[in-house]
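Excluded from the complex is one protein chain; the other protein chains are retained at their positions.
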Amino acid sequence: MVNASLLSNDAPLNSAEDVSPSFERYTKEVLLGDLWQRPPLSVRDRSIITLSVLIARNQSAQMPHYLNVALDHGVTPAEVSGMVAHLAFYSGWANAVAAIDVMRAVFDLRGLDAAQLRPIDARPHPTDDMDEERRHAVVMRKFGQVAPGLVQLTRDILFQDVWRSPELSLRDRCLITICSVIATAQTAQLAFYVNRAMDQGVTRAELSELLTHVAFYSGWSSAYTALAVVKDVFESRPD
Amino acid sequence: MVNASLLSNDAPLNSAEDVSPSFERYTKEVLLGDLWQRPPLSVRDRSIITLSVLIARNQSAQMPHYLNVALDHGVTPAEVSGMVAHLAFYSGWANAVAAIDVMRAVFDLRGLDAAQLRPIDARPHPTDDMDEERRHAVVMRKFGQVAPGLVQLTRDILFQDVWRSPELSLRDRCLITICSVIATAQTAQLAFYVNRAMDQGVTRAELSELLTHVAFYSGWSSAYTALAVVKDVFESRPD
Partner (left out) sequence: MVNASLLSNDAPLNSAEDVSPSFERYTKEVLLGDLWQRPPLSVRDRSIITLSVLIARNQSAQMPHYLNVALDHGVTPAEVSGMVAHLAFYSGWANAVAAIDVMRAVFDLRGLDAAQLRPIDARPHPTDDMDEERRHAVVMRKFGQVAPGLVQLTRDILFQDVWRSPELSLRDRCLITICSVIATAQTAQLAFYVNRAMDQGVTRAELSELLTHVAFYSGWSSAYTALAVVKDVFESRPD
């Protein structure tokens, strides 16, 4: 069930009638009237996906609306905080700084404070949930000689620290990363994270619908480029 | 013949002398003094191409200037309205929302109203002009199992509705889509749309000059990446 905020009159999505009636019709009938209501992704999942795409593409203007939608549908302030830190690594530091400004404005208006930014369980995710030893060995063999500094930071900071941080579930980190990779046209990195998402229990139906959602927010071309990769991953796995 | 608005003193292109004299020189001598005057693309075509690149890359600051150039050179308000709806699908919803705000401001200043947004002929383009059955069959066979929802929306909304909408000619929709695909680095989607453009009568000389124009607005690297694809398409066709 979609919360009223998504369809409210003050939403930045509801005002194109005067300059592009066709765009307005697609927004009402297709985007809000169909896409956001479709199984198997929840509105919570869709708001995480949408915010990830917007942050990865540095589109601040639409963020306040979708951040409110996210908070209205069960995304916690700690999870948003974790998303921004995660996406700093995947889509660039300046993207995170821009998102931080939006977060502050929205959190202030909703009376949220720092206490609510702490995750309920402060223990990091266990490393073996991510099969980190195998990943690191593969990357070391391939790139250890060429970029030892980057490979080491990838292990010590990105996978041992960011990915294990309890602010977000591993499942949500997979969705967020996939969105960032698609939205920044980094196709060569996609198969690894689609596999990781499936290892974390994300279903084929969910990944398929993620592509549908991403088509609207990151563009149809990016979704079809990703679709070819997702197809290959699906065909390579028994599950 | 280029309308005065492109070269007028209040243009946002004319003020870099104080901080980058070399950039100012390239703008005056190469961009305005050569590029915009070159055959076989008209200033109308070039303004559509430029706006498409700016919308696809979400670069609002330069849009008002080029939207005025477009309207001064025969692009109708209905065509601009159709461009934004088209690019919502190809480059993402937030890009269209940002463009809508620019459109509203420019339309207000020019005293344009909703009546001028209606296309003269309201009949949709016939489906067979686009060989839609063959396209859908190919995509269904390839991706129907992996992402049935996306494939269905691609048919029902993108090709049966957006592409057939009479606000824009099929020829212009091809140019706009090619620009979006290049500007968002979605190289894997380019050959399909270059072929479609040629099926709609866009010439080799026009596509070649489109790449030249795109080089300036989307970057030289994106033009050369696209050039390799366009070359392959040219070599694969008898026309």
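Quick notes
Which chain is which? They are A and B, in the order written, and residues in each are numbered from 1.
What we mean here is this: a contact is a pair of C-beta atoms (placed from the backbone, for glycine too) under 8 Å apart; a residue touches a chain by one contact, two chains touch by 3 or more.
Keep in mind the model is a prediction, meaning the values are calculated, not measured.
The missing chain, though absent from the display, is touched by one residue of A:27, A:50, A:180 or A:212; that residue is A:180. Within the complete assembly, A:84 is the residue of A:16, A:71 or A:84 that touches the hidden chain. Checked against the full complex, the one of B:140, B:157 or B:211 touching the unshown chain is B:211. Residues of chain B that touch the chain left out of the display are 12-13, 15-23, 26-27, 30-31, 38, 53-54, 57-59, 61-62, 185, 187, 204, 208-209, 211-212, 215-225, 227-228, 230-231, 234. One chain is missing from the display, and on chain A it is touched by residues 56, 58, 81-82, 84-85, 88-98, 100, 103-104, 107, 114, 117, 142-143, 146-150, 153-154, 157-158, 162, 165, 167, 180-181, 184-186, 188-189.
Convention: only the chains that are shown with their structure count from here on.
Least-squares overlay of CA atoms from chain A onto chain B yields a rotation of 120° to the nearest 5.
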